[in-house]
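Of the protein chains in this complex, one is absent; all others appear in place.
Per-chain residue numbering starts at 1, and chain names A, B and C are given in the order in which the chains are listed.
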Amino acid sequence: MSTNRLEAFSDGVIAIAITLLTLDLAVPNPATTGSLGDALADQWPNYAAYVVTFLTVGIIWINHHAMVHRLRQVDHTFLILNLLLLLTIGVLPFSTSLVAAYLGEQGEHVAAAVYAGSLLAMSCAFFLAQRRALVSSPELLHEGVTVEDRREILRRARGGVLPYAAAMALAPISGYATLALCGLIAGYYALPRTTNVEMG
Amino acid sequence: MSTNRLEAFSDGVIAIAITLLTLDLAVPNPATTGSLGDALADQWPNYAAYVVTFLTVGIIWINHHAMVHRLRQVDHTFLILNLLLLLTIGVLPFSTSLVAAYLGEQGEHVAAAVYAGSLLAMSCAFFLAQRRALVSSPELLHEGVTVEDRREILRRARGGVLPYAAAMALAPISGYATLALCGLIAGYYALPRTTNVEMG
Amino acid sequence: MSTNRLEAFSDGVIAIAITLLTLDLAVPNPATTGSLGDALADQWPNYAAYVVTFLTVGIIWINHHAMVHRLRQVDHTFLILNLLLLLTIGVLPFSTSLVAAYLGEQGEHVAAAVYAGSLLAMSCAFFLAQRRALVSSPELLHEGVTVEDRREILRRARGGVLPYAAAMALAPISGYATLALCGLIAGYYALPRTTNVEMG
Partner (left out) sequence: MSTNRLEAFSDGVIAIAITLLTLDLAVPNPATTGSLGDALADQWPNYAAYVVTFLTVGIIWINHHAMVHRLRQVDHTFLILNLLLLLTIGVLPFSTSLVAAYLGEQGEHVAAAVYAGSLLAMSCAFFLAQRRALVSSPELLHEGVTVEDRREILRRARGGVLPYAAAMALAPISGYATLALCGLIAGYYALPRTTNVEMG
């Protein structure tokens, strides 16, 4: 399969998942809401989770492009690993909604673990697809990609898994800390100075 | 019509249907949920159905690409059959949600029959589109596709209908068995060794 | 603007609207549903409306492709008319849901009028875009399109408005008749013998 349609389909799924995040922002019922300002302010975890997940998925999209750009063609195994990655991205509107609903409630620690876990699963799936592209099937690659390039890219993809494992480890302590760390990770990759740094 | 825009539109519909599956994963209400962990664990049929349908639609997307890739152009009849295929794919978020809600409840058998039936309808629509492309209008095909190729592809597309008929036949016995068989079918097509095997 | 990105964006909106139709298919609540089979059978207007609108939007997509295919480039006025067309397509999941909910209920006639009216608005917007492309700005067209072609295409686009006006006129008599007529219109355009016939 050429990479064009793979990109089109992946872009579609990522674009939809990133936009469905917005469904998490609920309009308070006018009939039962006292002060709309207060009701909206109470939803701040939803806004925070929206921004963090939106940026994270946006950065994954940038890295997905870089990964596919290196490929001349894709094989069945890569397609299935790419599907696995899209499956984990498809779960994010749910896990984002979950952590936003349970911050400060009973269940905060479970919700934060699920949220960090879904991001961890995504970065693992990304690492597996990246490894398939770079190691198992070098005949899929464009010629300009050297052995050093491959080693470096894989090292970074593997490194990208760690911060989400740390975020998950923070969940039993504080769900706020988990969300904050995920926000820091996204912010780090979004910074101008990290141009060309890939997120795992 | 050239095949480019057909692919773009089909990719769009398939990508949206696959991502809408996530709407089936509901966030338990914090006000009425005792243990979030238990509440999430109770939703396991939703996770199972999500994964099974996601993989199935993903594989149909791979096969759809292979089908269109063989075509030089498409005619009105193929477009309508393709629409029919997309219509059956569009129903999957509903039937997936249905089987997930009714596993273990009264109505399990009906729900499982509807679920397997929707996958059966999809594989039939795929077979009809495939047959149109291969048999009725050979002038639509790229030249490299031989008569043997065509016979073999059609045979497999026809064969792909059978497992879903079996899954539907299992519905009156057990909805769990229906879902498990659909999962096995998806897993079989996702296996590395089945490269280039098309699913009907 | 070149026509490529116009197609990509229009394909996106049409693909999403056609897939959102599925949200209208609701899963009956397991806790309050006696017989799932009966509950699903009671939803038949939803299935009928789903199929009719899905086919109608699919055919509009085919015709949209044919319209854009004739154009070398597009101007601001055409873009705005195309937006108007997409706006009317975006309303269809709502009006489809409305007619499905109110068939056989008080309010059936209003709901059917809104449904037929939304399809009428769509066909009018299509006619306006078609006219802009063919008459007002011939410099936008590819050279092979003759004056006779243009006259014939416009005549058909104008003619395509009439059946939806008739469907709307039937609404005060019977909502079922309105939905049936809209189904017949879609079926007519989907028939193999109508290849290359454009729907207004």
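FYI, a residue touches a chain if its C-beta (ideal position, glycine included) is under 8 Å from a C-beta of that chain, and two chains touch if they have at least 3 such contacts.
Small disclaimer: the values here were computed from a predicted structure and weren't measured.
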Residue, one of C:Val51, C:Val110 or C:Leu141, that touches the chain absent here: C:Val110
Contact residue for the chain not shown (choose from C:Leu86, C:Ala133, C:Ile153 or C:Ile185): C:Leu86
For chain C, the residues touching the chain missing from this view: 1, 5, 8-9, 12-13, 16-17, 20, 23, 75-77, 79-80, 83, 86-87, 90-91, 93-94, 97-98, 101-102, 105-107, 110-111, 114
Chain A, residues in touch with the chain not shown (by the definition above): 7-8, 11-12, 14-16, 18-23, 25, 27, 30, 33, 35-37, 40, 50-51, 54-55, 58-59, 61-62, 65-66, 69, 190, 192, 194-196
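Just so it is clear, only the chains that are shown with their structure count from here on.
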Chain centre separation (chain B, chain C; CA means) in Å: 26
For chain A paired with chain C, centre-to-centre distance based on mean C-alpha positions, whole Å: 36
Per-residue overlap in chain C, given as positions that touch at least 2 other chains: 16
